[in-house]
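Right, I'll just put the structure down here and ask away after.
Every protein chain of the complex appears in place save one, which is left out.
Letters A and B mark the chains in the order given here, with residues in each chain numbered from 1 onward.
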Amino acid sequence: MISGKKSSKFTANTQLKISPFFERTSKINMSQEWKRWGGFLASTKYDLHHDNEYFAIRTKAGLLDISPLYKYRIKGKDSKLFLNRLVTRNINICEVGQVMYSSWCDENGKVIDDGTIQRLDKEDFRLTSAEPNLYWLELNSYGMDVDIHDESEMISALALQGPNSRDIINSISSKSINDLKFFRIINTDFNGIEVSISRTGYTGDLGYEIWIKPSDSLKIWDILIKKGKDFGITPAGLNALDISRIEASLILLDVDYISSRHALIEDRKSSPYELGLGWTVKLNSGNFIGYKALKNENKNPSHWRFVGIEILWDDLEKLYKKVGLAPDLPHAAWRDSVPLYYNKSQVGYATSGCWSPILKKYIALAHVNSKYSSLDTILDFEIKVEHYRHLTPAKIVKTPFYNPKRKMSCPD
Amino acid sequence: MSRLDKYDAIIIGGGHNGLTAAAYLSKAGKKVLVLERRHVLGGAAVTEEVFPGFKFSVCSYVVSLLKANVIRELMLPRFGLEILPLESTFTPLDNDYLFRTSDYDQTYKEIYRHSKKDAENYTRFGPLMGQVGMAVRPILETIAPNAIRPSINDLLSLKSLLGHVKGLNNETFEYLCKLMTMSSADFLDEWFEFEPLKATMSASGIIGTFMGPRSPGSAYVMLHHYMGDIDGSFRAWGFQRGGTGELSMTIARSAKHFGAEILTEASVDKVIVKNGEAVGVALENGNEYKSDIVISGLDPKLTFLKMIDESDLPEDFVRDIKNFRIRGSSGKVNLALDGLPNFTSLPGDGPHLRGAISISPSYDHLERAYDDAKYGNFSKEPYMDIILPSVLDPTMAPPGKHVMSCFVQYAPYNINGGWDDNKREAFGDAVVNTLSRFAPNIKDLILHRQVLTPMDLEKTFGLTEGNIFHGELTLQQLFSFRPAVKWADYTTPIKNYYQCGSGTHPGGGVTGSPGEMAAKKILKIW
Partner (left out) sequence: MVDKKFDYIVIGGGINSLISAALLSKKNKSVLLFESCDQIGGMASLNEFSPGFKCNLIYDYIKWIDDRVIKNLKINKSLLEYIENDIYRISLNSNTNDHIFFNRDNNKTVKSIQSISKSDSEKWIDFTNYISKIASFLKPLYKITPPNIQKMGLGDAMSMKEMIKPMWSHGTRGFVDILRTLPMMMPELLDEWFESKLLRGTISASGIHHLNQGPYSAATVLNFLHHNLYSGSHILDANFIKGGVNNFSKVLKNKAIDNGAVIKINSKVISIDCSDDICHGVTLENGEKFFCNNIISGLDQNNTCIKLLGLENLNPNIRTQLNNIKYRGSTARIHFALKTIPKIKGVNNDQLKTVFSITPSINYLEKAFDEVKYGRFSSSPSIEFCIPSLINSGYAPNGKHVLSASIQYIPYKLKNKEWNKSLKDDIIKNVTNILDQYISNFSDIIIDSSISTPLDFENSLGITEGSFNHGDMTLDQFLFMRPTISSSQYRTHIKNLFICGPSTHPGGGLHGSNAFNMVNEILK
């Protein structure tokens, strides 16, 4: 399956896509567990258990292959105009070297996808997304002077996340990244190999994403692993990432919401307000797609709100105690829909949740009828204990659940 | 059994619809007799060992449209229903290929190779067509109302259909309207850009149809083929183990289990009509059978113009049936092979041989094939839908050997100068030559060849003009107009004479639907 000779090209016997890092990641995946991510084979975890990878992210540095992200390069005179039309945020205030997170919507103000926009130059942007969006981008750029290019297979990417990530990069990069602020991007090189580094990530920790030419991928991986060793760099899989992103309350397409382009029925669609992304909707910034609908929605409260809940420990423990067991918590993050009740009637559903190893709390992200969504409201969370269904109290709490200062700060 | 026996119902034709009706009626306790002209059951859904050791699904070769409730209600799995999945489509091209499977990621990756936008749109197209299919299902499952003098029941069902249509979301409604009226090429052009993808998808809009992909109306036929069993996975084509005839046999076994009698080599000559009422049938061998009702599973032309004297039918009805369009446009070539074909663009054995193989490199290829037929010739370079049944079910051929089923568009029934042995062979050669453009070794592999022209389909299977659907699936021949207005609810102008073949709503294909709905209608008014 894996070719040993240096000269011959690496191949893998799979119908799925493999990232340029697969030659390395496939060798160290001791669990041999893989998930599909955007048609790629992605490691679920490298060790037999993901704990170590998770703690690497929170205490040292986790290295994640994020190449499956879709990447679109948007250039040309009207590129800013186009992005302002596309996404809900105001791109006018995005400086060169800045990155913005935004969602984008259909004409009814329902979210299609979310991702980051990197401003690489005056008329040069890169958009990342979870699902393919090329058709949508081209449809909406009709008549504008922009050049949209699907870069998904032309850029590979690694996320280096965790408190030591800055030190690792500084030990390699020709430029120091001490001044690189949250949601900024710079170009630098690692041993003469050009890379871009953005201070972004999906873990809610101090962290960076490194954008690489695919042919340089293995070299960059090797450098990072080698130099990072002293800082505890640890390749991390999707399980560790999933827990981190829930702690950081970052939504995931197809798990926490469904793209309105694929929803088939109205009830499956969500507006940015309903996903807690109201802050990305800049109603005064112009006429983006869905603007009118969102302006109306902004006047009247949305039907749904997206909240964080904490399943209260004592009550949970009691339920288990009754059957003579200690609480048995999910090992990995779950992604099914779990009903939430208020006074016996269902008022929402949680879409992803996990035991937070660092907070020692059982947390989840949930869609809740806005009437019942204020902070500290106690809802009933459905749980199965020894084959029987029970309701156990869960409190609406502030998100993100976990938000270390280092995420945004710079060394003085 | 003696000729004196009187039956509750006699069914003319042991095609799968006739058998389905028989099973439902016997299940309801009726005494039923099925009379089949040939020595085998199944009609166009038949398996025959044409050459020693090689079994062909002579006509119909894939199953998807068979209704799930028929399967359940007639307990078909108990009688041998085993449908093997046929889950990919391979389109060989001259220097490349397109290979789609039921796996989302694999297919995305494959289409992305050819067109990035198409890959993205393809992920939306399937589910949306699923919605449209769901929107159409209630229409297909409604007994077609009498458009001229609707009964109370007709009005009620029309009202509920209208309510259903109004309940569709805008997008579904829009696509439904478009699919009813457009050409499959125009419809697909709104979605995709890669020609081989569009051509292959549009091809299901020309199967069994005298139209090209750019002919308006072909989008509906495409939808018809998309309406595979929605209970399972959508448009999941399958292959019945033992060939399509085995599927007919499971229905026959079910019918027998419920008490039906089935006679083969019993060709019906006429329906006996007394005082405007059907009272039985007369066979060509002179035997007569009496029954309370007679049901015909034949196509409308035979059902009315052969089985009944014109003088017994209303004049405008006779005109309608004469005007009913039933032009045949398809042929079938079944090959017995010494080994597997080797496609230049994707050599060797592989999963692509387990699914459908479509010779549809471009719209122009299909249109040119259509043009030939339009002007009275068989296509020199035809479109073909091919499967290799022996790859899925090794019992279809001797060990190491294979059978290949090629469904071919177009071969017109009314070919210039008429069909003869030379033309049949020339047609077979055109098929093999076209195939060898993509799989050059095919010529060396052929051990035997069976070529069926529309004329052969008529002669052997009693399909008038060789039309595979018992009548074209054009807008003016659907629903309340199939086969003729006023008589689209399985009844006929002759009292106690009914129809249940593919020439009735909802049309052709191995669906069991006309048979089932006719039986249910009959039981309701009996």
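Rule of thumb we're sticking to: a residue touches a chain if its C-beta (ideal position, glycine included) is under 8 Å from a C-beta of that chain, and two chains touch if they have at least 3 such contacts.
What you are looking at is a predicted structure, and each value in this text was computed from that prediction instead of being measured.
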item	value
Chain not shown: contacting residue from B:Y7, B:W237, B:F378 or B:F481	B:F481
Residue touching the undisplayed chain, where the options are B:E367, B:E465, B:D489 or B:E516	B:E367
Contacting the left-out chain in the complete assembly, out of B:N170, B:N285 or B:N422	B:N170
Full-complex contact with the absent chain, from A:I210, A:A240, A:I289 or A:L316	A:I289
Listed residues B:E73, B:E141 or B:D186, member touching the removed chain	B:D186
On chain A, residues whose C-beta touches the chain left out of the figure	85, 106-107, 136, 139-140, 142-144, 287, 289, 292
On chain B, residues whose C-beta touches the chain left out of the figure	147-149, 165-166, 168, 170, 173-174, 177-178, 181-183, 186, 190, 211, 214-217, 316, 323, 325, 364, 367, 371, 374-375, 474-476, 481, 485
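As a convention for this text, only the chains that are shown with their structure count from here on.
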item	value
Contact footprint of chain A on chain B as seen in their complex	103-106, 108-109, 116-117, 119-121, 123-124, 127-128, 131, 169
List of chain A residues in touch with chain B within their complex	15-17, 36, 39, 132-136, 138, 150, 261-262, 264-266
